[in-house]
Every structure is written in C-alpha cells, then in structure tokens.
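The complex is shown incomplete by one protein chain, all other protein chains being positioned as in the whole.
Let's turn to chain A:
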Amino acid sequence: MANPPLIDIQGLSIGFLGRSGAMLPVLHAIDLRVCRGESIGIVGESGSGKSTLALAAMGYLKHGLKKISGEVIYNGADMFARSTGELARIRGGQLGLIPQNSGQALTPTLRIGRQLHEALRLHCALPDGGHEARAIDLLTQVRLPDPAVILRRYPHELSGGQQQRVAIAMALAGEPDALLLDEPTTGLDVTTQAHILELLRDLARTRNMAMVYVSHDLGVIARVCDRVQVLYAGETVLEGPVQAVLKTPAHPYARGLLASIPRLGDRSLPRALEGRPPAPGSDRTGCAFAPRCALATDQCRTIRPPMVTGEAGQETRCFYPEQTTRIDMTGSGAPLSCCMADNPAALSLNRVAIRYDRPGALARFLPARPRPPATVDDITLTITQGETLGLVGESGSGKSTILKTIAGLLPPAEGTITLGDGTALTPRVEQRRPEQLRRIQMVFQNPDESLNPRQTVADILGQPLRLYFGLKGAERHQRAAALLETVRLGAHYLDRRPGQLSGGEKQRVAIARAFAATPDIVLCDEITSALDVSVQAAVLELLNDLKARHQTTFIFVSHDLTVVRALSDRVAVLYQGRLCEIGASAAVYAAPSHPYTEVLLNAVLEPDPDHAPRLLAEDATDLSPPARGCPFQRRCPVKCGSICDTDIPPWQKAADGHAIRCHIPLKDLAKTGPA
C-alpha cells in the first residue's frame, strides 16, 4: 500500500464491567487499516462486536463500554485522546456515519431540512444563504426526487429507502474523507437495498472516500467491498481480499457461514452451523471457534491460534488453514421433502379482500369520500395438504396481512376462506371454536415478542396442550418434553424462561408451541428474519424435517427470495396486496416471469463478488395501490401501454399451474427472462 492509512486501529480491545467486577472484553486486540478509496467489510453474526468496532472508529463507545487497550489513529492522532471539541469537528465532518436504521436515527421532532442544515452549519463554511441550495444539492446527489418537498418533511413521513438516503446526504454534508456504514441496508427491501448500494459505490468512487461497511450480509459485502475482515466473538478470525474470502475462505467459520446462506440458483437447504458463539467475556482458552469447528483438535482447544498467512493473500486465525477446504461449502444436499401435487386441498382463499381503513362513527355524518383501494384484493389461492406455499413481496405487499386474516386476527372485507374439508373459517378468531383454532397455528417473526418472558418453556408449551387436548400433570409434561425433542431441544429446557434462550432456541420453542396443537396448517411470518444466517439455516432444516414427518401444510412469508426458494414447493408473488404470479417454485424463479418477479430476482445480492444485481425499476415509494389497472403500472420497466393503466391484467396460464398476471403475452415475457 503506497498511501498511509486514513483510519488505523491497532490492538483495540473494548470491554464492559461484569457483575463480578472484572472487565469482560467484547473486542479483542483488533487491527484495522483503511486507506483512501478503499472499502473494507466487517462481517460477523450478532454479538460479534462489529458495530462496537465501527463506533469505536469514531471514538465513540456505547454506555457501559470501556476501552481496555489499543489505539484508534485517525489522521495521525488517537481518537480516544482527542478533546470533545476536536471530536465534534471530526465526527460528521471528515468522518461520517451512516446508521443501520435511519428511521430511528433521525430526530422525530425535527424536519429533514433542519437536520441537514445543522450538519451543514457545523461542518461546512458556507454563507448563510448557501445552506438551502447546498441541502437541495445533497438530496439530489442521493437521487431523491423533489428535494425541496423532502426538506419540509418529518422523518416519519418518508419511506425507509428515503430515510436512508437522507442519512447518506447528511453524512456527505461534511465532505467526509471516510464513511462508516453500520448495516446500511439491513431492513430495506431488496430493490431499495440494491439501489442504495449502487449509490454508495458511485459516491465512494467519485469522492475517493474510505468506506467501512459493517454487515452480517455477505451479499452486501460482496457487492461493495475490496477487503473483508471476519469477526467471531470479538476477534478477527480472517482477513483478506473479498474474492479470496468469499470464494476460498481459509477459516472454518467463514466457510460455515458461507454454507449457511441460501442461494438463489441452488434449490437445496443451506447447511446449518451448529452451536453458538461464546458469550462475551466468557473464559477462553484456545480458539474461540473450536467448540463448533469440525477440524478442532486438542491444540485448538488449549492454545489460541495466531494470525497466519493463508491462501490468496488471506490472514487467518487457524492452525490448519490448508485443511479448511475439507469443509463443504455447498448446501446440505438434504433431500427437500416434497408434497404430492394431487393431494387434497388444505385451505382455499376465494376472492379475499382486506381493508385496514374502517369508516368511523363520525364518517357517517361527514360528506362521503371515495374509499381508497383495498390493502389486499382479489386473492384466490388453494394450498394442498403437506405443501409449503411461499409468499414473497416487498414491505407493504400485504403478505403478513394475508396471514393475519387466515389466523382470524383481521377479518376479510370480502371473500371467504375455507378449510380442506369444506368448512368455512369463521372470520374472527374470538368466534372460532377450539377445533378450528387448533387446526391453524402461527409462528411470529420476533420470538422475543411472541413468547411471554414470565412463563417457563413448560408453561408456554403446556398451554395449547391443556387448551386443545385437556392434558394435565405428568402427561402434559411428557408431551411438552417430546415436543422439545422434535425441535431438537432437550427436556432440560422445560424449566427455562425465554430470557435464558438464544434467538434460535426461542424460535424453536415458538415452533414447538405451534406444533403442540398438531395443526393442519402452520403460518410462518418472517420467522427467520430476526435470526443470524447460521441459525436461520438450522431453523429451515428443522421446518423441512417437520414437514416430512408430520405432513403439515406451511404458509411461509418472507421478504427474502432465497429463503423462500430454499423451502417452498410453490411460490406466490405479491405486489401491493395483489397477486402477480404463482406457481411451482422452480417455475416462478425461472422464465417466463412477471415483470415484478423479474425486478425482485435481479435485485437479489449473492455472496459472490462476481455477481452484480441489475436494477430494472425504481425502488418503491408509493404506499397505496392504484385505483385502476395493473397494480405494478407505476414501476413496471416493460409497461406495454395505456391498457396497463386501465385494465387489471388477466391470468395467463403456463405449464403445471404456473400463472402470471400480466398484459404481455407469455412468450414475450420469456424473452426477458432472468439474467
């Protein structure tokens, strides 16, 4: 490297004061060097200390954390030795931060304009009148339409993608030399994510900035970084060029991580990484990864491995880097259990429409206003027994809304839902009989919120057993223990409370609770979104296993196309509450596809530096569907004319029940097929 590093972190250790009074480290002797024009990715699972590292690069520690040793040299001086005034000048000026969740990082009571002006006033010597023009200029640079309007808005009035762009504009206000990006696209839709990342790439190139990306998503890292550093339990285990780290990683953890990511092109279950990282500050002798490592020897368990040079310019903290190739990085190859297409129906939705707005008591006295189009409209679906139906779409596509309606939490405005034996489902959950309730169970996205923290696992699992089967005492206890076995948790978990479980364990308990009712249909609402990829892979494996053993029907909702692909027999694509495409999973993910499916598939990021997403359409800004015509008319890249604005497209049937709702003939759609 010819030019000196802009940020030079040397031997940085950070910890917190434990209850015993000892310093418990969360970061161990981290080294990180970033030069101008260089992009470094910091990868790790939750708890690996990656966000702490990014914030420490700005000389900032969260409440309760303390620096133990090491230095963060920025521009020749230690950030932790600078005065408050000096830090305030550097932060937001030469060193910009782009936060994970801009919706929460923008002050809710201040207009966008005032927050941007503040950044300009603090870090940019401009004459008084210049701020307004500069603010508009910045918003234009991050490609926000109508910058003058945006300036007058409050943060909550913008979409997630717009908020993220505002945060980027704010970081650019100080003309930064380096940007720290803490999960900059986590929580955004795939298309928005792809757009934001392209924008950041362009900005980095044109301004020759140093970029530090912190992310759990290897797809993001692959797209934007030159070099990668993999953190595990607070220490660097692998460092090297992005090509080498993602293609031939020389550390078992990195290989395991890569194997646990579901791929778009590969319809098999990803391989789960068993075990979990050590808790911060736990006693460590030897390699931190040894308990989960297939290659671990006695040496690994007793001596902490040093960083050694491995293949293709990588530095790895492993005694046996040359042996790591023995760890398989392809999917588990576990046979996907598949259902018979001619099974009888388990659940049918017939022309279901759902509305959130309800005319209030006052509305009757007010002049009638035209009602907005229904949130979800015209959903006709049949799910066969033992089938897994994936529902995909961006946020606001109504996928979770449909699940809520099936579960009875939100009665449909129109249409009917019938069970396989022909009984119509009572719209409201309070009016359903226990037998109806038992047959449909739901697993929620966030087990922290769906499990009562005051109950033990035995209580949680016991409730459905008592309610639906009247089980008592020892019998109930035994059944609960057996349920835990089916989700691969031991009976000793029965006495624990959710707070004592890891994220993946909690979600297993939530799944066990759903299966306690021996349901016909299990509704899964983004159940792996809050989990780390390695844990996600294990949960996917578990679901596949349960499906094979119990012939349960699943409706699996996710915004992640690769996860849906890994698990679903059939996939339905939703846009703004309307079905665009439905069919067997292989057919939906191949040509011909609906233009919207096409947009989504092309925006997916793969953990492969040679893969580039294609941006076919603008990311979403509209919140309500159009009153007439095709729901996708406003963003469609291949819109065929005014017919799209006026007429709802017909269902075009392809082979094997694959159907696409578009005005463009199937053979023309096939030509534009995925790259």
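One rule holds in what follows: contacts are C-beta pairs under 8 Å (C-beta built on N, C-alpha and C of every residue); 3 or more make two chains touch, one makes a residue touch a chain; residues count from 1.
Simple rule for what comes next: contacts and distances are computed from a predicted model.
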item: Listed names "Rod shape-determining protein MreD", "Cell division protein FtsX", "Peptide/nickel transport system permease protein" or "Beta-ketoacyl synthase", matching UniProt entry of the absent chain; value: "Peptide/nickel transport system permease protein"
item: Identified contact with the non-displayed chain, of A:H156, A:R433 or A:K667; value: A:H156
item: Residue of A:L53, A:L97 or A:A244 in touch with the missing chain, whole complex considered; value: A:L97
item: Residue in contact with the excluded chain [from A:D31, A:E71, A:E118 or A:D545]; value: A:E118
item: Interface residues of chain A (partner: the chain not displayed); value: 55, 58, 60, 62-63, 84-85, 87-93, 97, 99, 101, 104-111, 118-119, 122-123, 154, 156-159, 167, 170, 174, 360, 362, 366, 395-396, 623
